[in-house]
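The chains shown are only part of the set, and none of them has been moved.
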Amino acid sequence: MRLGAAALAAAPVAPAAVRESWVAAVPVTWNMVPNGRDAITGTQYDTAQTVFPTTVYRRYTKGWKHPLFNAPLGSGNQDLIPGPLLRGRVGDRFVIHFKNLDSAFRRPHSMHFHGVHYKPSSDGAYLPGFSGGDADVGYRHTWTYRLRAGRDSAGVWPYHDHSPSMDASIAGGMYGMLSILGPHERLPDREFTVVFAEMGALQTIDGRAFVGNTPVFTSQVGDLVQWDVMAMGSEHHTFHVHGHRWIAPDGTPRDTQTVGPAESFRIRWREQDPGTWLYHCHVEQHMMAGMIGIYRVSRP
Amino acid sequence: MRLGAAALAAAPVAPAAVRESWVAAVPVTWNMVPNGRDAITGTQYDTAQTVFPTTVYRRYTKGWKHPLFNAPLGSGNQDLIPGPLLRGRVGDRFVIHFKNLDSAFRRPHSMHFHGVHYKPSSDGAYLPGFSGGDADVGYRHTWTYRLRAGRDSAGVWPYHDHSPSMDASIAGGMYGMLSILGPHERLPDREFTVVFAEMGALQTIDGRAFVGNTPVFTSQVGDLVQWDVMAMGSEHHTFHVHGHRWIAPDGTPRDTQTVGPAESFRIRWREQDPGTWLYHCHVEQHMMAGMIGIYRVSRP
């Protein structure tokens, strides 16, 4: 299935929806290896090596009344890293209310979004003498980001902290994804978010390392599955899924694709290969350091 | 010449051939720099720096009766690294009989193939609790991998060890390539395999480092030449050939192309530029550490 050209085909755009979200920066104690082991090699990890305090994006109800998990239970996606998946369609507007509730570190934070249209006041990137309140949201303060998904916004895109705290925030998991459908694209039956990022000495997917800790994605034969893939940090990766291939937008079959920091792409296929498969970064040292997980396809 | 879209054009698929191969994992003493020098800088290398014992894939006659070299003499391709080039066409089935003859290390081994269709029992990837005999072939044991080249399998693809020994095997040269033609594509007159991989402190092409040791590829003006390029290991590379360009599948002219671990692509052109040319990885430190060779085009 080819995305890209198809997603941009001349076609009437559905009436613009306004998609409002409430997000906060919150402190958490994060464990990269909750079960304490690498299931493939059998290596044991102590919590002293895998637990650290950090700040993440968390989805809230209106007015930041109640915290929610970022991903629905059972979706396979992790609970707090990455941040909430912000879904929309070409033509939509996004209104994202952000509050800094980072009571542990009390650092400034922000949200910077890729792929969408916005004014400088929604850029969220800190630059002394030029940027405003969008780029440097202090503890207990808020900012509302206003974005528009144009025809050239179809696809999946990163968002992340771009405040003065950016360097520490990205190392600590403060990133998420936008997923924007083309004018007439259908929602996939399953949508998996895969964020490759180094965290200390480990290499993580959605903030977790090693089979048994990284997301277990599941589907049934016949499902339309979509993989949302991106990288954050300072390293290039190669995304690979066992037993599957896809047609890249340039028309060539692929089963491995380079993704560098802040690059992102989505892959779709109609599932037809039952089994328990591996997906992983194919950079050998990254795979050995945790960047690998399980994808399970059942018969209907 | 554009590959990709063309290779996938709607067209009748030729009757499926069944392509049977016999491959073994065998111990070898490998010399990355047989002539002991870097021809460009004049630096000398001692065998203590360049020779090591390792395990490679080797082609055999039926029933593993007699060992063969992996590449025909005079093709420019190296004798034992990479493993045998497994050629086929969309629609074909591959039956690959693998035997572990690694008498030196007696480690388990396997074959994991990219780009083709197969059942989990031919995946060859070790995962405790899920994988079977395909992923952990012990010394003197065998496994038969059954693969199918679908329409989305046109191109060149890696295969490599994915057993518990994967990490050491890939560092030691245990990888090879599949080369699968589209339904109506013609065989090239020359086919060159270029595998970029780090080996200890050196950067190798097909297991060799420095001009004079890496493959010397040759063609004549008028030949249809095909380059099969892939990377293994933990680093990203950029493939470059002097004095030549090609049209990438997306329609843009290129003469340098990033290739990350387990990524692969093929390039074709009708040769028209006589001379002695360099091909190399354009990552400066990789080129200086050996990732460079000669391509010689003669007049007919």
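As written, the chain order gives the labels A and B, with residue 1 at the start of each chain.
Everything below uses one rule, namely that a contact is a pair of C-beta atoms (placed from the backbone, for glycine too) under 8 Å apart; a residue touches a chain by one contact, two chains touch by 3 or more.
What you see is a predicted model; the values in this text were computed from it and never measured.
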{"item": "Overall copies of the shared sequence [whole complex; 2 in view]", "value": "3"}
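The criterion applied here is as follows: only the chains that are shown with their structure count from here on.
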{"item": "Subunit A onto subunit B, rotation angle from CA fit, given as a multiple of 5 degrees", "value": "120"}
{"item": "Distance from subunit B to subunit A - Cα centre to Cα centre, in angstrom", "value": "33"}
{"item": "Residue numbers on subunit A that touch subunit B, as the complex places them", "value": "39-42, 211, 236-238, 240, 242-243, 245-253, 255-258, 273, 275-278, 282-286, 288, 294"}
{"item": "Touching residues on subunit B, where the partner in the complex is subunit A", "value": "3-5, 8, 112, 114-115, 117-120, 123, 125-130, 150, 152-155, 157, 164, 166-167, 170-171, 232-236, 248-250, 258, 260-265"}
